[in-house]
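A protein chain is absent from this complex, but the other protein chains hold their places.
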Amino acid sequence: MTHRFPVQVYYEDTDMAGIVYHANYLRYIERARSDWVSSLGLDQNAMRDDGLVFVVRRIEADYLAPARFEDRLEVVTELSSVSRVKMGLTQSVFRGEQLLFKAEVTAVCMTMAGRPVGLPAKICALRA
Amino acid sequence: MTHRFPVQVYYEDTDMAGIVYHANYLRYIERARSDWVSSLGLDQNAMRDDGLVFVVRRIEADYLAPARFEDRLEVVTELSSVSRVKMGLTQSVFRGEQLLFKAEVTAVCMTMAGRPVGLPAKICALRA
Amino acid sequence: MTHRFPVQVYYEDTDMAGIVYHANYLRYIERARSDWVSSLGLDQNAMRDDGLVFVVRRIEADYLAPARFEDRLEVVTELSSVSRVKMGLTQSVFRGEQLLFKAEVTAVCMTMAGRPVGLPAKICALRA
Partner (left out) sequence: MTHRFPVQVYYEDTDMAGIVYHANYLRYIERARSDWVSSLGLDQNAMRDDGLVFVVRRIEADYLAPARFEDRLEVVTELSSVSRVKMGLTQSVFRGEQLLFKAEVTAVCMTMAGRPVGLPAKICALRA
């Protein structure tokens, strides 16, 4: 699957170097993951009411070129691996054809008390 | 009472105008309120476990001069009014002697479901 | 004029009370102002290259009801006053018909060194 998600850069996202503050790319790709999860028919509000949340375990991120105020970006998300308990996502941020940022994200599902649980069936079902 | 709280400006706080992004002063003064509440012997984690949270009802904020990266600021908090259900706080952000930001904050206490409840006794007790 | 701008609530916007962190409404309405300014044909990147930025002088904000994760909100912006050097904006955040947040924002234009300058002609021209 390939999921595409638009992001626009606002004042809040920039820092005094005149570019997007590096931590904010993690917010951008998290928005994209939420949109993707929602597109699978999963309701994170309902999950949380059941005491379940997605948790990021690991991120490897490469910053290739800076985004700037008013840039219109696209986050491209691809599922790179999925097991019963863990998924790997490749998430890239593009401005037009130019790749600005790329991350490998490993995420799991946990109870709010921190106990690992299996991923939702709708995600496990994406296993090739 | 007068409560004093130090804040340092980091890269994350700045925007592309080279100054502290305006919404971040609300974060600064909220840190000061949390520190003040804690100094009264109130435990916001325990309150939340009981389903109770402080909620901001109104803010009047004046931006007088900008703060910049690496500025060392001080938030001065004064209780301007308190009733059984509502408190008013005057919060000022200084850099040395210079007043940069001033806000009047009205806060209440609610259940996480949104039902108003009385303020904690330790706050009501501050009534002159 | 009335300007309408959509905002969706993401995980990053929430806090441990399960609702949108109060300072983030200021980010939402700033996005809407940037979009409005852009719709007038003003380019804030070019302004900044010329050393000019918009600066918030005052905000009066009322928090009426909380927004939650995945809410789809609308920011409605109306110009309430404009002089050669200062504008007043009324900005409301709605979820459907329900008003969640309302602010009166006073903004001016400055050089990056902090000297006040007149508002751009395209904004002054909106004077009734």
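As written, the chains take the letters A, B and C, and residue 1 is the first residue of each chain.
Quick note on the criterion: a contact is a pair of C-beta atoms (placed from the backbone, for glycine too) under 8 Å apart; a residue touches a chain by one contact, two chains touch by 3 or more.
Since the model is a prediction, treat every value here as computed from it, not as a measurement.
Within the set A:Arg4, A:Arg58, A:Arg84 or A:Lys122, the residue that contacts the chain not displayed is A:Arg58.
Touching residues on chain A toward the chain that is not drawn are 16-18, 22-24, 26-27, 30, 48, 53, 55-63, 65-66, 112, 114. If you put the missing chain back, the residues of chain B touching it would be 10-12, 18, 27, 30-31, 34, 38, 44-45, 48, 68-70.
In the full complex, chain C touches the hidden chain at residues 11-12, 14-19, 21, 23, 69.
Throughout what follows, only the chains that are shown with their structure count from here on.
Taking each chain's centre as the average of its CA atoms, chain B and chain C sit 22 Å apart. Centroids built from CA atoms put chain C at 27 Å from chain A.
Touching two or more other chains at once are residues 11-12, 18, 69 of chain A.
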